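With one protein chain withheld, the remaining protein chains of the complex are depicted in position.
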Amino acid sequence: MGQLINVVMDLGLLAMLVISALMIIRNHSPLTVAILSGIYSLVICTLFVIMDAVDVAFTEAAVGASISTVLIMAVVKPGDEPVLKASWPSAASVFLGIATGLLLVYGTFDMPWYGDPSAPIHHHLAPRFLGQSGTEIGIPNVVTSVLSSYRGYDTLGEVVVIFTAGTAVLILLAGDLPVEDKSRVVVQLASNSIIKTILIRIIPLVILFALYVQFHGDYGPGGGFQAGVIFGAGLITHGLLSGSGKMLEVINEKWVTIGMASGVLIYGFVGVAALLLGGEFLNYSVLAESSTTGQHVGILIIEIGVGVTVAFTMISLFASFNRGRP
Amino acid sequence: MSETLPGLLNYWVAVTLFVFGLIIVIDSRNMIKKLVGLNIFQSAVFLLFITMGKVTDGNAPILAEGVNNFSNPLPHVLILTAIVVGVATTAVGLALVSRIRKAYGTIHEDEIYDKPEIEPELVP
Amino acid sequence: MADSMDIVYLISLLILLFALACSLVRAGLGPTWFDRILAVNSFTTKSILAISVYFFATGHPEYIDIALLYALISYVGSLAFVSYFNQNRSGVGDNGGTTGRGDHQ
Partner (left out) sequence: MIEVLASVLLIAGSVIVLIASIGIIKLPDFYCRLHAAGVIDTMGSWLVLGGLLLLSGNLVNGFKVAIIGVLLFFIAPVVSHAIARAAIEYDADKAEGKDG
């Protein structure tokens, strides 16, 4: 019966996914596209839930519901509206797309069927991770074990990429001076007492939840990446309500930049500490007397590093895109 | 019967989304829509990876007592980080769009091709 | 009893799927941006419910954190739209017509 539920949800959500992507193709207004991509993200998040990828769904939920929409909205201007409201793409691009698609579909005939336990992917690394991470690492969430211990190098690379992207945005938008003319007084959303009264009180809950996700990531879905995005979303709420200038009064822009870098440094420091204590780079087992305790300590610290970098990068992105706005 | 129903369908949907992303990137003249198209492109790959990791009757890869059939955690790890990296790179793309708007006064490709660059003095 | 509970979950999820499809239709039809935002909003609420029911149906209610996350931060997207309209009064409508009441204050 559980199988039937899975199949029904899978079919329904796949159909919705394709339909929402079609809607994005048809509409040309950037604002409409941003709204529709919000729905697209919700559908694909639910699909990840159906396919047992709770950690991935968690990340998609955190990112899709908040940051991606906020960033697109910060760039769109009213003058971007197209003349044409909705239309199908040109025949040439459709032809090219269909040709590519047919080739790819031909490729899928060699793929294992959906859910097939005898597929090659399930016989190489996964049995080791699933069978031994419980005794080697000692935390229940295998995704966190693999993310921060077995594939710690990879994750360090990802964190550096995020840091680099944040820095690139800072550089690209650094020359932006206030272009909005000063005579226009923008009434902030916080002047509406209904909105302000409730949402200001939600912010601490969001930050509390971010901390819960950060430290509960070893035992359930969650971890540094998700916690960072959620923490960022909490402060971005303040920025949306009262303007990004008010947000930067809470955390100075200089400290945001320092925070972005310090997360990467925390991560790298753990690796170097392991090196100094006689292990390999990012081998946490040497950090404490017993190897599982060492793994626990190492994972806790590097997850904090990941969370700090992601959180401050998100805040920095929001601040950069809204610089010069009232 | 019910356990073979989706078969290769998930892959085909991933391919469809891939094609849709491609069409948007080729066809769209609006740079913001192009970036959303790139995101769809990206999520097609996410869908493909997660589909491969699923095991029928599996559980989320979080160890618990009495559960011994887990989906494959490795694709989850790859995609989890890719999502956050994806939003960061999208932000870089949006920042470029913002600079292009500064330089040309528009984000529509057709109009950009017609215009000379307008503001050398605003470039830092 | 367990078996009949499964049927209840299945029916509930099917109904919620139909409801999700309804919101999707409204988001596609528009006609204004506000209709679409409204559709996204109700789509979020319904997927919170669907995810919660799904986790209970598959016997893993402890992963309901995902639904909790959506309930907690889904407002950020809507707030971004509202703040966009707040900052860019006297803009252009979904169909190209002017919608604003002119300048504010």
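Chains: A, B and C, in written order; residue numbering restarts at 1 for each.
Here is the rule we use: a contact is a pair of C-beta atoms (placed from the backbone, for glycine too) under 8 Å apart; a residue touches a chain by one contact, two chains touch by 3 or more.
These numbers come from a predicted model, not from an experiment.
*Asks:* For the full complex, can you list every visible chain touched by the one that's not shown?
*Replies:* A, C
*Asks:* Write down which of A:84, A:198 or A:258 is the residue touching the left-out chain.
*Replies:* A:198
*Asks:* Touching the missing chain, which residues of chain C?
*Replies:* Touching the chain left out of view, chain C contributes residues 1, 4-5, 8-9, 11-12, 15-16, 18-20, 22-23, 25-26, 31-35, 37-39, 41-42, 45-46, 48-49, 52-53, 56, 61-62, 64-65, 67-68, 71-72, 74-75, 78-79, 81-82, 85-86, 89, 91, 93-95, 97-101, 104.
*Asks:* Provide the residue numbers of chain A that touch the chain removed from this figure.
*Replies:* 189, 192, 194-195, 198-199, 202, 205
FYI, only the chains that are shown with their structure count from here on.
*Asks:* Look at the interfaces B-C and A-C and say which one is made up of more C-beta pairs in contact.
*Replies:* A-C
*Asks:* What whole-number Å value describes the gap between the mean CA coordinates of chain A and chain B?
*Replies:* Their C-alpha centroids are separated by 12 Å.
*Asks:* Pull out every residue in chain C that's touching 2 or more other chains.
*Replies:* 63
*Asks:* Give the residues of chain B that touch two or more other chains, as numbers and ranges in rising order.
*Replies:* Within chain B, the residues that touch at least two other chains are 59-60, 62.
*Asks:* Going by the contact rule at the top, pick out the chain C residues touching chain B in the complex.
*Replies:* Result: residues 60, 63 of chain C touch chain B.
*Asks:* Where on chain C is chain A touching in the complex?
*Replies:* Chain C residues touching chain A: 3, 6-7, 9-10, 13-14, 17, 20-21, 23-24, 27-28, 30, 33, 36-37, 39-40, 43-44, 47, 50-51, 54-55, 57-59, 62-63, 65-66, 68-70, 72-77, 79-84, 86-88, 90-92, 94-96, 103-105.
*Asks:* Write out the stretch or stretches of chain B touching chain A in their complex.
*Replies:* For this pair, the touching residues of chain B are 2-13, 15-24, 26-28, 30, 32-33, 35-37, 39-40, 43, 46-47, 50-64, 70-77, 79-81, 83-92, 94-99, 101-102, 106-108, 122-124.
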